[in-house]
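Below you'll find the structure I mean.
Complex shown without one protein chain; remaining protein chains in place.
A and B are the chain letters, set down in written order, and residue numbers restart from 1 in every chain.
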Amino acid sequence: MGGVHPPENKLAEKQSIERLDPPKTVAIPLSQHLGVPAQPVVTRGDVVKTGQLIAKGEAFISAHIHSSVSGKVKKVDAVIDASGYRKKAIIIDVEGDEWADGIDRDESLLKDFSLDPKEIMEKVHAAGVVGLGGATFPSHVKLNVPKGKTAEYLIINGVECEPCLTADHRLMLEKGEEIMVGIQLQMKALGVEKAIIGVENNKPDALSHLTRLANDYTGVSVQALEVKYPQGAEKQLIKALVNREVPAGKLPIEVGCVVHNVGTALAVYEAVQKNKPLIERVVTVSGSSVKKPSNFMVRIGTPVSELIEAAGGVPDDTGKVVNGGPMMGKALSDLSVPVTKGTSGILLFTKKETPRPAEQNCIRCARCVTICPMGLEPYLLAPLADKQRLEECEDERIMDCMECGSCLYICPSAKPLLDHIRVGKANVGKMIRERSA
Amino acid sequence: MNILTVSGSPHYHAKESVSNLMYGVIFSLIPAMLVSFYFFGLPAVVITLTAIVSCMFFEFIIQKYLIKGPVTIFDGSAIITGLLLAFNVPANLPLGLMVIGSAVAIGMGKMTFGGLGKNPFNPALVGRVFLMISFPVQMTTYPQPGAFPTRFADVVTGPTPLTKLKDGIMQSRTVSEIMPELPEYGNLMLGNMGGSMGEISAIAIILGGIYMLVKKIISWHIPIAFIGSAAIFAGIFWLINPEVYPDPVFQLLSGGLMLGAIYMATDYTTSPMAPWGMIIFGVGCGLLTVIIRFFGAYPEGVAFSILIMNAFVPLINRGMKPKRFGEEVKNG
Partner (left out) sequence: MNEFFNEITVLSVVSLSALGGVAAIVLFVVAQKFKVIEDPRIDEVEELLPGANCGGCGLAGCRALAEAIVKAESLEGFSCPPGGNEVMQDIAKAMGWEAGESTPMIAVLRCHGTRELAPPKVKFEGVMTCAFAHSLFAGEGGCPFGCLGCGDCVEACNFDAMYMDKDTGLPVILDDKCVACEACVKECPRNIIEMRKKGKKNRRIFVSCINEEKGGVARKNCKVACIGCGKCVKECKFDAITLENNLAYIDHEKCTLCRKCPPVCPTSAIHELNFPPRKKKAEKEAEASN
C-alpha cells in the first residue's frame, strides 16, 4: 500500500567506509536514545578512556553512554544537538586514544554462541546499544520479549529506503560476516528460529553478498524488496516480509516480530563478542555539491562540521544541512551539532535545492491519500490539525502517522501537510495524556 | 557564512505541480481536439479558442477585481475548463453563447466557491448544462461531420445518433428498425457522427485517457467504474428487451460517455479521494447515465449524471475511507 519513489541519489554507494580519527573535542549528549536521558557518572576533570561508561541509563527505557575517546572531561554542559535545542552533554578534550580494558580491538571474526539469552541481553545493555536505523530505541529492551508474547521472526532491516544514505549498504558489504553473527546472537537472545534480512532491489551487490553468507547460518534468509519509500519503516517492512499488519498503536511483537537494523546487528556483535560498547557509527556525508561524498566511521560526539570538512568542506552554495535522510531528517541550524547514535547521514543541499515550491490551492488530486503508507488522509488531517479540531484529528487516526513525509513530497500544490500534521499529533498526544491523567 | 534554512522534513519534493498536471491533461486532449478540427473544420477552431480565451479572461477579471487575490490564469485549469466546455457544445454554436457559457462555467461553476480546488461541481459541465437548458435549440442543432469545412455555412446540421434513437423510440419504432440509419460502430469509434465537438471520437479520447493513466495524472478507478457500470446496466436492459434498448457497445460509443468518463468525471476537485469512493462515484455516474438515456426526457445523460454524483462527493468522502494500515489484522 502506498509509497513514493523519490530520486535515490546514492552518491556515496561505491565509497568504502573510511575511519576518521577522533576530533580534538567531543560533545556526547546524554539523550541519544528514545526514553529517559542517561545520568552522568563522571564530572569535570575526570580522565576517561575510550569505551569507558560515562553516563548510566537506569530507567526501563534508557541506554548507557560510553566515552568515544580518551581524554579529560572538560565539563557537563548544554550544547545544541540535532533537535535545535540545547541539551545536556559531556564534553571531553581528547588526549591520545587509549581504550578501556576488556575491549577486544582485534578485527578477526569471532563466533562464540555459548552465551545464554540473558547474558547476551546484559552485554547488549552494558554496551549501550540502541537502534541505529534512526529511531534509537534501546536494543536490550527489544531483545527482552515481554511476558505473554512470543517472538517468531527476527527481521533485519537492510532496506535503507531513504535517498542519499548509503551507510547501511556499505556495512552490509563490508561487515556482512559480523552482521550475520550479530543476527545469530539476537536470534538466540529472542529464542526465534527464523531471521529475515530485507534488502531493497537497488542494492544487488549487498543482496548477493548476504545471500551467499546466509547459507552458512541456519534460519537466516535474505529477501529482496521492491524499491519504494518508506519500505524500511518498521510496520511496512513486516508487512512486506511476512505479510502481517501491526495493529495501530501496537508494537511489532504483537505479530511475533522483532525488527532490528543491520547496523544494530553489527553493534550487537561487537558488544557481545568484543565487549565493545557503541561508541562509533557509520555516517554518510553526501549532497550534489559535496566534493567527496563519503561514508565515515566516526566517534560519537564528533561535530558535524568535522565530517563535512573530511568530505571536502562546506560548499559555497549550501542552503541547508540535514541530519538524517532527505525524507525524515532534521534540518540543522548549527554545524557544531555532535554526531549521535542516531545520526545516519549528513546531507548538504544547495541553495537551489533548498526552497520548497510555492504553496497553491489544494486541488484534491488524492495523491496524498493514494500514497500514504498508513492509509490516512493527509489532505483532511492537515486543515483539521491547523484549526485545532483535535477530536476529529484523533478520529481520523492522526496518531497513526509516522511522519514519513510522503504526502508533502508528492503534493503537487506543495501544501505543508506534514508540518500541520506534526503540530496536530503533538496536540492530540497532549489531549490523550490529559484525558488519561 | 551561509544562512542555513531550517524546515520540517521531507527535504525532497516531487517535481510535480498543479500546472504540470493541468498541462498534462491539456496535452492528452490534443488527439480529440484534432479530430474535432478535422470533422468540423474552422468553426471548431474558432469555438475552441473563444472558449479558452473567454474562460481565462473571466478568471482574470474575477481574480483581479472581485477577489483581489493573486491571478493564476496560467496554471492551466481555466484552459482545461474552456477546452472541455468547447468539447461539450456543437461546433456551430454562436460565439456569443460560447462566451456566456464560459462566464457561467468560470464565474458560477468555479470562482463563486473560491476558485481552483474548492468548486463542488465540474465547471465545464455547469457551463454546458446552463447552455443546454437556456438555449436548447442552439445546443441541439448538431453539425454533421465533413472533412475540413471552412465556413459556418458549409455545415450541415442534423441529430446525433442518440437523438435519432430517442426520437425513433418515442415514435414507437424498434431498435432494429432505427439502427441501419445510424452510423456504424467503426464510424462511432473514429468520430464520424454528429455530436458535440470533442465527444465524437472514442478512439482519440481513449488515447488521451491511456496517456493520462501512464503519466499517472488520473487513476483507473473512475473511468473503469463509469464505463464498466454503464456497459453492464445497458447490457441488462438490452438482454431484457433488445427492441427498445440498444446494445451496450452503441451506448458506450455514442454521445459523451467516453469524454465524460475519462475527462469530466475524473476532475480532481469534484471526484472522491479514496479508491473505493472513486469506484462508487463511477458506478453512480454509469447507472444514472443509462437511466437518463433510457427513461429521461433528454437523449443524453452524462452531464447530468456527473453533476448529480458531484453533489454526493462530500458524502462519499465521509463514508468511504481508505483502508487504514493495521485496521484489520490479517495474520498468515
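The rule is short, and it goes like this: a contact is a pair of C-beta atoms (placed from the backbone, for glycine too) under 8 Å apart; a residue touches a chain by one contact, two chains touch by 3 or more.
Because the structure is a prediction, the values reported are computed rather than measured.
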To test your reading of the contact rule: which positions on subunit A touch the chain that is missing from view? 78, 80, 83-86, 330-331, 333-334, 354-356, 386, 416, 419-420, 422-423, 426-427
Residue list for subunit B contacting the dropped chain reads 3-8
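Quick note on the criterion: only the chains that are shown with their structure count from here on.
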For subunit A and subunit B, what's the span in angstrom between their mean Cα positions? 49
Flag every residue of subunit A that touches subunit B in the complex, lowest number first. 1, 4, 6-7, 84, 163, 235, 239, 243-248, 250, 255, 314, 316-322, 324, 326-333, 347, 349, 351, 354-357, 360-366, 369-370, 372-377, 379-380, 397, 400, 403, 405-406, 408-410, 412-414, 416, 418-419, 422
What residues of subunit B sit close enough to touch subunit A in their complex? 2, 4-14, 16-18, 20-21, 72, 75, 77, 115-118, 219, 268-269, 271-275, 278, 321-332
